[in-house]
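Excluded from the complex is one protein chain; the other protein chains are retained at their positions.
As written, the chains take the letters A and B, and residue 1 is the first residue of each chain.
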Amino acid sequence: MRRDYDVAVVGAGLVGAAIAYGLAKDGRRVCLLDEGDIALRASRANFALVWVQTKGHGYPPYAILTHRSASLWSSFAQEVEAETGVDLGFQQPGGFTFALSEEELEGRRRILDEVQAQPGVPDLGSRIVLRNELISLIPEAGPEVVGASYCAKDGHCNSPRLLLALHRGFGMRGGDLLTNRTVETITAGRDGFSILGEGEEIQAGKIVLAAGLGNIRLAPMVGLDAPLQPLKGQLIVTEKVRPFLHYPLVNLRQTDEGGVMIGSSMEDMGFDTSSVVPVVANMAKRAIRLFPLLAEANIVRSWAGLRIMTPDGFPLYEQSQEAPGAFLCNCHSGVTLAAAHAGDLAQAIGRGNLDGFGAFSGERLRVQAAQ
Amino acid sequence: MFKRLSEASGRVLSFTFDGQPLEGREGDSLAAALLAGGVGVFRTTVPSDASRGPYCLMGVCFDCLVEVDGVANRQACMIPLREGMCVTPQRRARQLGE
Partner (left out) sequence: MRRLGAVDELAATYDLAIVGAGPAGLSAAVTAGQFGLSVLLVDEKTAPGGQIYHGIAASPLKRGSILGPDYWSGAALVEGFAAADVDYLAGAMVWQLDQDRHLYIGADGKSRRIAAQAVILATGAQERPFPIEGWTRPGVMGVGAAQMLLKSSGLIAEGRVVLVGAGPLLWLFAAQMIAAGSPPSAILSTAATPSLGRLIPLLPSFLASAYARKGLSLVQRVRRASRLVSSVTDLRIETGESGLKIAYRAGGQAERIFEAEHVLLHQGVVPNLNLIRSAGCTIAWDDAQACWHPIADDWGASSVEGIAVAGDGAGIQGAETAARRGRLAALDAACRLGRIDGAARDRAGAEDIAAIGKDAKARRLLDVLYRPTAAFRMGSPKALVCRCEEVTGERIRQVVRETKAVGPNQLKTYLRCGMGPCQGRFCALTVNEIIAEERGISPGKIEPMRVRPPIKPITVAEFAALDL
């Protein structure tokens, strides 16, 4: 069998691009397949947070993975920036989740404690910050804000530029980015995979499915199952304003370019990505309660994206038993986990076994489903 | 510079731009009154601080942005001139909460 590539990565969003970038490092021949201009593209609608504070609540391996990736992010950013010349705008000043009532704050306290108390979870540096201290750090916080949960590992970056940098870096490392290449069929052969799309066939030794919700369709072709659901997230961005907010919040942050991003509703509306005004109006209301000075800012754009949710909300990394060499990679935190994806996960895929990622196989979901 | 044709009439309205007193006519958009008053640079851009003035005068280019009576980033071409307006150039990004 002819072999065009050692590895083909399907999906050039943040997850696929980070893995492909990592795989291309060791001199492997790697291709990265992307869809057309109007694809679902969660990577265009993410919130650009490197976020730790309550990730993995109820599933310690996810808290540990998140912490590890957030810890690797700084050196990852340096490496990518040095290689590509793209400024990722990464900052890790710690992040906040504001509470607008004592009940909300109590809820935050409980979750922080529960996450930290899970076995094996390293010190996350998270704590509750009461209003007086919060106001000294963020004087613009509104009068209704009673306090916040804080985690020193939280940060954010410029995610569109991260995507550009990963695509550029991947190319500089010798990878082939193939756009407008929707994958139609994948056939597992004796020593690799034949991938057919848009009238072109590619042979690759390994295949990584990082196509987000597209994995629902692709996974069964290599004996895997991707039980994913779209979860709509709505976003707002304001005009550029002078810097006033030097910490990211879980649902509000100022980008390095000056715009204020406001997120992030949770709507279970299937594959509809249209922007819905009433939802946006509610987000605007809450944003003004968090930061009254935002009232006068102009909204230039609102849009929606689909988060990629597994049944329990945690990542799914799995190698096919039926077709070894085929890997499934799904998560909804492509920014936070980018450092781990480009590092540990790419190495594991390169090695051909997912040792160290066993907790994220689909086995847990099958067990849960059986119960 | 722009000159006003002699047949053009209309009540004179006074306003200020960057502290300088200017006069326009009733019926002018703010952008027209500023141009008539010899103002060429309305704003500077956020990315590079480059000078800009009106380009389209029909509300689509967003290059005539000014601050009007304390409200930032307003399209001068879409606002009718009013007596006593206090107008300043929009210098780069606005400051919230001023």
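Observations on the structure shown:
Everything below uses one rule, namely that contacts are C-beta pairs under 8 Å (C-beta built on N, C-alpha and C of every residue); 3 or more make two chains touch, one makes a residue touch a chain.
The structure presented is a predicted model; accordingly, all values stated were derived computationally and were not measured.
Note that of A:Pro60, A:Gly171 or A:Pro324, the residue touching the chain absent from this view is A:Gly171. Among B:Leu22, B:Ala36, B:Val68 or B:Met85, only B:Ala36 touches the chain that is left out of the view. Although one chain is not drawn, the whole complex shows that of A:Glu106, A:Glu144 or A:Glu296 it is A:Glu296 that touches it. For chain A, the residues touching the chain absent from view are 34, 36-38, 43-44, 160, 163-164, 167-168, 171, 177-180, 236, 238-239, 257, 262, 274-275, 277-278, 280-281, 284-285, 287-288, 294-303. Within chain B, the residues in touch with the undisplayed chain are 1-5, 7-10, 25, 27-29, 32-33, 35-36, 40-42, 45, 47-48, 50-63, 73, 78, 80.
We take it that only the chains that are shown with their structure count from here on.
Our note on geometry: chain A versus chain B, Cα centroid distance of 44 Å, whole angstroms. The touching residues of chain B, counted against chain A in their complex, run 46, 71-73, 92-97. By the touch criterion stated above, chain A contacts chain B in their complex at residues 140, 239-242, 244, 258, 293-294, 296-298.
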